[in-house]
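The complex is shown incomplete by one protein chain, all other protein chains being positioned as in the whole.
Take a look at chain A:
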Amino acid sequence: MQQRVDERVADLGVESIAAASIAVEPIRETVGRRPPRMLLLLALVACAIASIPLVYLLVRVGSSGLEDAVTVLGRPRVPQLLLNTVSLAAAVTATCVLVGVPTAFLLARTRLRLRGMWTVLAALPLAVPSYLAAYGWLAAVPGMQGFGASWLVLTLVSTPYVTLPVMAALRAGTTGLDDVARTLGRSAWHAFWLGTWPQIRPATLAGALLVCLYVLSEFGAVALLRFPVLTTAIQQAYGASFNRNYAAILATVLVLLAMIIVIAEQTARGRARRRFGAVTGVARHRIVNLGHWTVPSIALLSVVPALAVGLPVAVLFARLFEAETLRALDPVELGQAILNTLALSIGGAVIAVILALPIGALAARYRGRLVRLIESLGYLALGLPGIVVGLSLVFFSLSVMPALYQTGFVLAFAYGVLFMPKAIGAIRSATAQVPTSLEDVSRTLGYGQLQTWWFVTARLARPGIFAGALLVAVTAMKELPATLLLRPTGTDTLAIELWSRTDVSAYGAAAPYAAALILVAAVPAFLLSGAGRGRVDGTAS
């Protein structure tokens, strides 16, 4: 039973040990087996849809010609932009891992008071849009700018991408191997490294991948904090120069970077899984008493939520009372924006899950070059700035389904394409946890492939699928650039209302919308944290 609860916990792409103890063997079995044609076909369709932005970029770059591309890439500023982008992504990812893994350990493996509250707080930064966090920091510390500032703000808002999956892996994992190492004379740290780290490594990698791709595509915070990266240059190119080809060439550079990162993660994950294959055992772990580590631990747990959520909200409300011109809040407008935000983000989550299901299922059960290609193409949209994805869907929907252009459907579809990668990892690991033997039983009882998938695999993988959907929904609620381009004329979401108010420096008027956005997005963040599901602590102690 405890196992079931654990699985529900936000599993954002985890190959946890509990999963591995059941699923690693089946994975080995299926190696060399060919994926069913139906599944492959569905995955290819999903992959083609996910590649719309990529195709669009190729068309744009193709129309500008090689010569233009060489000129653009030869500009003196391009190497600097590239260096800034790569170093920011590397620094933020590293810090998120360094903060997220210990945080996850504290939440999953130590005797902690108010664990539920701390868990929710750890997930809450997901609800804060990066531009809002950056804005709050700027208002509080007017001097901040550049690399350090961008690094700080992006780390604060993206740490949960690492914390949540690692926490789930730790909860489902075992300390049995650590104990073996200890009895063989290793130090506690060394034992952790040998016993536990391999169990949480895939989860850490999956989280790090999401953080890294997110930083590559981020625009709002780096623009506010004046750190020039590729995305700001892309936005500028669309801005003053109206030179869409220049923008497309820079975006292609970004895609190549994303591709390298996705492949690196796949390679690292593949190795981890093999090393891990020998491990078997029951998920049982010791709970650590913090003792005199309590105070530093509480400090670590408080720092991210306080700086990522507390500070921007406090600053915004301080401004609310400072502002001389308080525009009256229109409750109907606010309510409408909340409803639109909910409907569009839920629609986006459903579409993302539908697209991610075949890719996740394929990646969980089968190997091979084609499978790897499909999976990595599925991830690429996450590394692209929203404006590029938005424009590509303008292009696509006008040429393929013009009747639906500027409707809620196309916007929800864009969310689906943009954030599908966030669902792939969760679905992949949840599917991997379902023993193939159960599917075999279902087949021998006369169920077809699709029926088996629906009645056995999907039912058992439900918590993971749900976690993936939640993650897409929380991100879609905050999305701005694609929303600006694709929303139905006259339809406002919370993010848009917030943006239009900060743009005229009407901070006072922005505060209620910022608060509403954080509150609405806090709901999926809360569900993702896995708290409030009646789980008190590591019952295995």
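Annotations for the structure displayed:
To be clear about the criterion, contacts are C-beta pairs under 8 Å (C-beta built on N, C-alpha and C of every residue); 3 or more make two chains touch, one makes a residue touch a chain; residues count from 1.
Heads up, the rule we're going with is that contacts and distances are computed from a predicted model.
Matching "Proteasome subunit alpha", "Tetratricopeptide (TPR) repeat protein", "Iron ABC transporter substrate-binding protein" or "Dimethyl sulfoxide reductase anchor subunit" against the UniProt entry of the left-out chain gives the name "Iron ABC transporter substrate-binding protein".
Of the listed residues A:S217, A:T232 or A:T452, the one in contact with the hidden chain in the full complex is A:T232. The chain omitted from view is touched by exactly one of A:L177, A:L384 or A:A469, namely A:A469. Across the entire complex, the residue among A:A89, A:A104, A:L124 or A:L391 in touch with the chain not shown is A:L391.
Residue A:F409 is the one among A:Y366, A:F409 or A:W453 that touches the chain not shown. Residues touching the missing chain, restricted to chain A, are 75-77, 80, 142-143, 223-224, 226, 228, 232-233, 235-236, 238-244, 322-325, 327, 343-344, 346-347, 349-351, 353, 387, 391, 394-395, 398, 402-410, 412, 458-459, 462, 465-466, 469, 481, 484-485, 488-490, 500-501, 503-509 (touch as defined at the top).
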